[in-house]
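Note that one protein chain is taken out, while the other chains of the complex remain in position.
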Amino acid sequence: MINTGNGNPVIRNCSQCLVHVPDLVRYGSKPRREIQKDTSVLAQVAASLRAFEEAERYPPNQTFIGNLTPDALSALPRPWYRPEALEQHGRPTTGPFGEIISQDLFYAVLKCANVLTPALIELAAEGRERIEPLLNNHPVLSPFDGLDFTAAGSFQEEIDNGSALPLYSGDALRGCVRRDNRAEGREDDNLDAHTLLEALCTKASGAIALQWLLHREGLGAEEIDYVITCGEEAAGDRYQRGAGGMAKSIAEMCGCTNASGMDVKNFCAGPASALVTAGALVKAGVYERVAVVAGGSLAKLGMKFQAFVELGIPILDDCLGAMAFLVTADDGVSPIFHLEPGTIGLAKVGSSTSDEAVYRELILKPLQKLGLNMTDVDKYAPELHNPEIMEHAGSGDVVHKNYRMIAAMAVMAKEIGKPDMPAFMDRIGMPGFAPTQGHIPSAVPFIGHALQAMQQGEMRRAMFLCKASLFLNRLTELYDGVSFMLEANAGART
Amino acid sequence: MLKGKKVAVFGERDDVSGPAVRKCVEAAGGEVIYETTSCFV
Partner (left out) sequence: MIVFGLNEPFNLRIMATTFKDGDPSFAGALGGIALGLKSYHIFELKDEIPADVWESEMAFKELQTEDELIEKICATMREIRGD
């Protein structure tokens, strides 16, 4: 077998899942703040939620799990949420990359994610008949344990006095999430029910993604050496808010008994930074099989809900994202993850806030190192936010703006003329198809599609461009960027 | 036109950022007294 990998690792497999949680939208940051100001907003939110079948058949969601290619999505007329658009294909819950998980199944996994006594999550016995079989009969997730139920009456008082938050499916009370009521937890705002629900949602959705990755790869959990997470949650108590531990908690939940792990934080560029770290660990021979896991963001649910309510459109930002990637040494088949010196694009501190300087470092420098032109790359994956979510809220099509930026860089590099920008964008671009989940849309939802196309010999190179609004931490004015290149393996090409 | 003016700057990460607008305004003699950069994602 020809090996042109230069000792580089490969991204061997992925899982890309969505978790449809309409009744958690009220706990997203924006809806929660608006409901606190005016309780009638809760009824508006409730009236605008989608049924599971609608979320399941929604073409961008089908693209996320791999049943549609981004090219096929771009050929579908918008709006994609129209009933006619939903009718255009079946409603498979599973796709080549993963699954769209229903809310009741997610509540079961959320319960399994609890390790505390007294439990942080309680599920009502009244919902047992519905929920229990969903987990126990699930082909991928049934190994999760810890599912049990209790009478709703036993926690109703905690919901009434505000120390626990109710978990609903429509009108039915499915359970609750508690604050840490133990002596050391009682005074800590970082351990209230809402903050813990954020962390538990990331853990549970991340565990779903890792479990799916193991399933797709046919790999035993104990064969994973290391897990790196890259979410935007901040788990920890008052002395170490945001200190991490997410990766190891997910590894534990999935039975990765031989693995340890750590959390990589880099705002929306977290997945890219985590993949680079994983790749470097594999290339250096420190670990053999590293899983990069991205759980979903509760805070970003319903971020744009007001526009949807106003326009009478269903709330489309109603899903948590969940992804996992397996990085291993070159197997001769999977796409090569370029990690030669200088091939990872980074936004240097010295580039300051200048977009031109940053994009030269992110796009042109790595390509120069690889001896390539911008036009040698088949597809560029920037932040892949679903435009249907962004545009209605007056935020513009972020994907389009990114492609304008990429095309402008090709003009600066004198590879194309200004009039060629639209045609160049058509060739190297794709529509956004990921929910507004921060780090989740950040280029990496294209990995599943790239892996598939490269293994089938339909694509040679894809460049992934991730951006991170570091300035939101109020500690710097800078933003960050990370880029990396995947290339079809010589073994797969021949 | 900007010289000696007190200016509030509203930038956006994927459009023109607050710092980029600020640098322009200051170079033209304006005084930036408020600056923010939105991130819609």
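A and B are the chain letters, set down in written order, and residue numbers restart from 1 in every chain.
Assume contacts are C-beta pairs under 8 Å (C-beta built on N, C-alpha and C of every residue); 3 or more make two chains touch, one makes a residue touch a chain.
What you see is a predicted model, and the numbers here were worked out from it, not measured in a lab.
K.L.:
For the chain left off this view, which of A:Ala125, A:Ala280 or A:Ala408 is in contact with it?
P.N.:
Of the listed residues, the one touching the omitted chain is A:Ala408.
K.L.:
With the missing chain put back, one of A:Pro143, A:Gly236 or A:Gly396 would touch it. Which one?
P.N.:
Only one of A:Pro143, A:Gly236 or A:Gly396 touches the chain omitted from view, namely A:Gly396.
K.L.:
From the list A:Glu356, A:Asp426 or A:Glu458, which touches the chain that is not on show?
P.N.:
Selected residue, touching the omitted chain: A:Glu356.
K.L.:
What residues on chain A make contact with the chain left out of this view?
P.N.:
These residues touch the chain not displayed: 354-356, 359, 394-396, 401, 404-405, 407-408, 411-412, 418.
K.L.:
Since one chain has been left out of the picture, which residues of chain B touch it in the full complex?
P.N.:
Residues touching the hidden chain, for chain B, are 1-2, 5-12, 15-18, 20-21, 23-25, 27-28, 30, 37-38.
Methods note: only the chains that are shown with their structure count from here on.
K.L.:
Cα centroid separation between chain A and chain B, in whole Å?
P.N.:
32
K.L.:
Which chain A residues qualify as touching chain B in the complex?
P.N.:
Contact set of chain A toward chain B: 268, 352-355, 383, 385, 390, 393, 395-396, 398, 401-402, 436, 438, 441, 467, 469, 471-472, 477, 479.
K.L.:
Quick one: in the complex, what on chain B touches chain A?
P.N.:
These residues of chain B touch chain A: 13-15, 17-20, 37, 39-41.
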